[in-house]
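First the structure, in the form of structure tokens, and then the observations on it.
One chain of protein is taken out of this complex; the other chains stay put.
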Amino acid sequence: MGTETINIGLIGAGRIGRVHAANLAHRVPGARLAAISDVNLEGARKLAHDFDAPAAVSDARAILEDPAIDAAVICSSTDTHARFIVEAAEAGKHIFCEKPIALDLKTIDTALAAVDQAGVKLQIGFNRRFDANFKAAREMVAAGEIGQPHLVRITSRDPEPPPIPYIKVSGGIFLDMTIHDFDMARYLLQSEVSEVYAAGGVMVDPAIGQAGDIDTAVITLHYENGAIGSIDNSRQAVYGYDQRVEVFGSKGGIIVGNNRPHNAVLSNAGGVQGARPLYFFLERYNDSYIAEMRAFIQSILDDTPPPVTGIDGRLPVVMGLAAWKSYRENRPVRLDEIGD
Amino acid sequence: MGTETINIGLIGAGRIGRVHAANLAHRVPGARLAAISDVNLEGARKLAHDFDAPAAVSDARAILEDPAIDAAVICSSTDTHARFIVEAAEAGKHIFCEKPIALDLKTIDTALAAVDQAGVKLQIGFNRRFDANFKAAREMVAAGEIGQPHLVRITSRDPEPPPIPYIKVSGGIFLDMTIHDFDMARYLLQSEVSEVYAAGGVMVDPAIGQAGDIDTAVITLHYENGAIGSIDNSRQAVYGYDQRVEVFGSKGGIIVGNNRPHNAVLSNAGGVQGARPLYFFLERYNDSYIAEMRAFIQSILDDTPPPVTGIDGRLPVVMGLAAWKSYRENRPVRLDEIGD
Amino acid sequence: MGTETINIGLIGAGRIGRVHAANLAHRVPGARLAAISDVNLEGARKLAHDFDAPAAVSDARAILEDPAIDAAVICSSTDTHARFIVEAAEAGKHIFCEKPIALDLKTIDTALAAVDQAGVKLQIGFNRRFDANFKAAREMVAAGEIGQPHLVRITSRDPEPPPIPYIKVSGGIFLDMTIHDFDMARYLLQSEVSEVYAAGGVMVDPAIGQAGDIDTAVITLHYENGAIGSIDNSRQAVYGYDQRVEVFGSKGGIIVGNNRPHNAVLSNAGGVQGARPLYFFLERYNDSYIAEMRAFIQSILDDTPPPVTGIDGRLPVVMGLAAWKSYRENRPVRLDEIGD
Partner (left out) sequence: MGTETINIGLIGAGRIGRVHAANLAHRVPGARLAAISDVNLEGARKLAHDFDAPAAVSDARAILEDPAIDAAVICSSTDTHARFIVEAAEAGKHIFCEKPIALDLKTIDTALAAVDQAGVKLQIGFNRRFDANFKAAREMVAAGEIGQPHLVRITSRDPEPPPIPYIKVSGGIFLDMTIHDFDMARYLLQSEVSEVYAAGGVMVDPAIGQAGDIDTAVITLHYENGAIGSIDNSRQAVYGYDQRVEVFGSKGGIIVGNNRPHNAVLSNAGGVQGARPLYFFLERYNDSYIAEMRAFIQSILDDTPPPVTGIDGRLPVVMGLAAWKSYRENRPVRLDEIGD
């Protein structure tokens, strides 16, 4: 039965590392949380203690060199993703890596080449694909329920902006936040985007502008199959995490709304009032983190391609770079203008 | 009490003319449907009979020259709007005119100059402003309920395309259909749009493309105050008339959904099913046609400016022309690029 | 064409009389508002003026004796309904009468006998049957969409109680308010109720209790076909008029919700807030008053039975009397216990 348990080394004991550790410990059949690394050893130890992982180290290399480890789950800061992918691939480990792989294509391509070379599996953490709402929408589209898709609308607004220091190294809104929506745009339609036009501005907080970023945007997508998409983003929806999607086609349309902590509705002299959407991604996408990790483990156990590949990790970065170019030059930009 | 009744001459006995005639006959206090003209005299007579109008003529001039007539309601084909406006203004009649005033700015400006010269009132038929849903949204925005507006989203999809011959003379989707959404975009925010970017295509029916038009579009709007808007259009939503609006700002967001013929929801083994949206504009905007006419009559009785002015009729045409230029050149176009 | 216009004499120029006058004047093809009577002649004159009725009188007899009048619409106080029905029937007029016919069965039966004797049409004003929501529900039930009906739930709550003097002569909650729900219970299922059990109390206002009435109730209905129904009533829902219905059966269920003045929904830091239901019956059932009057005129023009008959007017009174007996004796009461 040993061959049926995948020993996982988790790299990076921060917020998202903790999410994956908790899930790997108890919610993912076939997985065993074997080791945790973090440059902050204390953080690694705390996480290992909380979820009964036998080992905690400060150097990820100790995990990657351990022959008992089958797969690495990379949750460290973005600037280390590609390096760990390369090292894990060279060590023959399967890899789950949080998005984005890197903020530039050259680094991404080096990482993807190492994965190809090693023949290991690589899954990118676009968790929203595993959300029940979006999955239902995508399956309806794939089943032809709306005929030929014509329009895609994605609303994606965070409840509050990240800290300014984070924004400075994040790659900016299109590579940090819209990147999930770019993935969603591809996932829903199974057609590639060939051109983008990005409009945006600094409306939430001038400090975001001073950090070289914007906080509000509308991005038009031209799909290869002729469909048109539109994404709107804000770094601050005061009512909570706003995550909606719509696909419209020749035979109908699909609308996906927000999830709420409860559905009790209060009617009184002031109006009819319901709960706000779930606050942020940890609450909203909790189940999708479990589902993506189960899919990763299953793809290893079954030796099938992971459901979100390296190319799926690369293309949204191309779209994000194109969006930045479009925003800066105020013109539509073709994806093939984005070289490496 | 005679001074309190506004005698109306209605020009054009087609579909929208019938709507206004029915409302003027019975639903608009202070108005009296006094005469109807149509180049098709039989049509004018039929309408006059159905709603007890005392006179039916084939030449609108007979109406405009009649000193007993206080105001003209122009419901004839678009290419005659401006001419009738000029003639009505010169005859000293107040004017209600269906949108658009004309498809080119020179003609519009000539008409508006005649109105100014005559000092009569001119109200343009942007009826959606009078819809209870959109009015509630606009009032919430104006009351500061969502703080500073950041984003506007308008979904506007017809249930079926018009006949190809109509499309050929309509000015195309941006001047025929989106024009209402351009007005809505201005109405909701009370800020002007300075630049548009239009993406689109022929997805519903190739014959629409052969007629020189497109049937599906997404238009990005740059507002002067920094807000961004996005309109999506389709000539064919098989589930019915899809008319939704959203405004998002620093303190919250407002969503307006569709109206339905009834709210009975059936749950069975197949799912949970509700009624489709009301079929098309005659069903959906029935009440707004009454409200706009009441407002027109009231502005005459009170001698106050009409709620939708000539400028309100001109600017959406500028936006439509800019959208066409943007679509054809695939680049954002500033409204001040559109000369006359 | 004269034979195709039904000349209407309206008796009673109060609140509901005004509703019917307005509709008969303009919204009911084939009807002509010919005369209005009210013991308060001034009221009759005002109403006649407002809706262009040629005659206003203080004595209804003047209407009923006028050979030019085809039908009487009785909107006077409840204690006069039966008398006017008898007089109108004897005069050979068709009759539309507001509910209830009377508060006791003997009076009702006398009135119905006069109608039978005269062979005129009698329609009772259970307007909710003509509401689009309830009509859709009833049609789904009739079409077998939910299979064999098992359960009916009716929620019917007023926004505020009527004045105490009105309550004293109203017959009490079961004959004044629940009577509409009793009719709805019959309408939705097309099966008769054979037994009722009423629980209730004074929760809104002690003065209602001092007037001999209650203000809150839950009534269980046993249908002849085995189905069970439950009605809940309150004289005061602070959030507005609450009018919901549910039918559940072997193949599914139907839920009908409230109508609102607009559907704009505001999300902010406090929650997600929509409009309250339409305030009261004049707003909520506006369209149904038009539809019931159109159906009445149509049944005269077509010489078909009216859609709400004298028996339909009698049975809810039986149910109301049974409910009072049940409430007072705290036991289920069979309808056949209610004699005349």
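Which chain is which? They are A, B and C, in the order written, and residues in each are numbered from 1.
One rule holds in what follows: a contact is a pair of C-beta atoms (placed from the backbone, for glycine too) under 8 Å apart; a residue touches a chain by one contact, two chains touch by 3 or more.
Computed from a predicted model, the values in this text were never measured in an experiment.
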Touch criterion as defined above, residue of C:Ala237, C:Val272 or C:Ala322 at the omitted chain: C:Ala237
Sole contact to the chain not displayed, among B:Leu105, B:Ala207 or B:Val238: B:Val238
Sole contact to the chain not displayed, among A:Val39, A:Ala207 or A:Ala275: A:Ala275
Contact partner of the left-out chain, one of C:Phe96, C:Tyr197 or C:Trp324: C:Tyr197
Touch criterion as defined above, residue of B:Gly30, B:Pro54, B:Gly92 or B:Gly274 at the omitted chain: B:Gly274
Chain not shown, touching residues in chain C: 148, 150-151, 153, 155, 157, 197, 199-201, 203-204, 216-218, 220, 222, 226-230, 232, 234, 236-239, 242, 248, 250-253, 330-332
Residues of chain B in contact with the chain not shown: 237-240, 267-277
Missing-partner contacts on chain A, residue numbers: 25-27, 132-137, 140, 145-146, 251-259, 261-269, 275
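We take it that only the chains that are shown with their structure count from here on.
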Category of the chain touch graph - line, ring, star, complete, other: complete
From chain B, the most remote chain by mean C-alpha position: A
Chain B onto chain C, rotation angle from CA fit, given as a multiple of 5 degrees: 180
Interface composition of copies chain A and chain C: same or different, split at half: same
Centroid distance [mean C-alpha coordinates] between chain B and chain A, Å: 43
Euclidean distance of C-alpha centroids - chain B vs chain C, Å: 39
Residues of chain C whose C-beta touches two or more other chains: 267-269, 275
